[in-house]
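For this view, one protein chain was removed and the others were kept in their places.
Presenting chain A:
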Amino acid sequence: MSIIARVTVRIISPKLIGNTLTVPKSGVVPVSRLSSSLTADKQDVFKEPEPLSTDTVNDFEAKRNKSRLRKNHYKMLHGQMHVDLENPFFPYEKTVIFRRKLIAKHGLETGINLGMAWPTREELSDHIEYEKVAHPFTIQEMVEKKRKLREEERNRIMERQKEINFKMGKLASWMKELRDKNQKKEDTARAAQEKKDALIEEVRQHFGYVVNMKDPKFQEMIVQKEKEAKKAEKELKKKVRTERNAVKAIAMADKIAENESKPE
């Protein structure tokens, strides 16, 4: 490709400015400075310009690439390493997480230190501490704890059942006791009531009409009655005593008789 430039050669005559003779410097073009195309003897000999690079393949590929994508984006699209690690463009390209992903995606060609994948000393101690707090017990300890809990539960239930059985056994006697108690209460109440009624009846018979319990006449009657009752009781006691004494005396007599008869 050669561009033939049009060069107009102006012949400038010296100008008269005032009294001096002046020649503009720009007008004069020495012959050696003219392009070779104008001064060449043979017009059809052209020298090709020297190529800037010798890498014909890449150049060819570059010329082929009409995507107009940025270099980074083209690489990303074609799954190539698009990050320049020495001059990172984005701040996230400096992070450990990103570097790990780069290693995972592009492997050893990235040139990143593979140790990035594992935690540092401080991070490791953090991990260990976290695990200790999150899982403080070993399997055996946990199993033991659960076993104890279950056993305690079972024991508790068994104890309760035992208690219940024992009490159920006693239930019959308790029921009987309760019934007896109630019966007794009823009986005493009835007896008292009957007594009262009998008393009233007696007093009524004596007076001829139903006397109110709170009446003084009634009280007098009761006092009298009590006296009589006491007397009767005393007599009864005496009677009993005399009988008992009699029995005793007979027994004694028998004994003495025996004793007397024995030595004989």
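Going forward, a residue touches a chain if its C-beta (ideal position, glycine included) is under 8 Å from a C-beta of that chain, and two chains touch if they have at least 3 such contacts; residues count from 1.
We adopt the following convention: contacts and distances are computed from a predicted model.
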item	value
UniProt protein name of the chain not shown, from "Proteasome subunit beta", "Histidine-containing phosphotransfer protein", "Large ribosomal subunit protein uL15m" or "GINS complex subunit 2"	"Large ribosomal subunit protein uL15m"
Per the touch definition above, residue among A:112, A:203 or A:221 touching the missing chain	A:112
Which residue of A:62, A:143, A:175 or A:249 touches the chain not shown here	A:143
Hidden-chain contact residue, picked from the options A:131, A:186, A:201 or A:243	A:131
Absent chain, residues of chain A that touch it	91, 94, 96, 99-108, 111-121, 124, 127-128, 131, 134-135, 137, 139, 142-143, 145-146
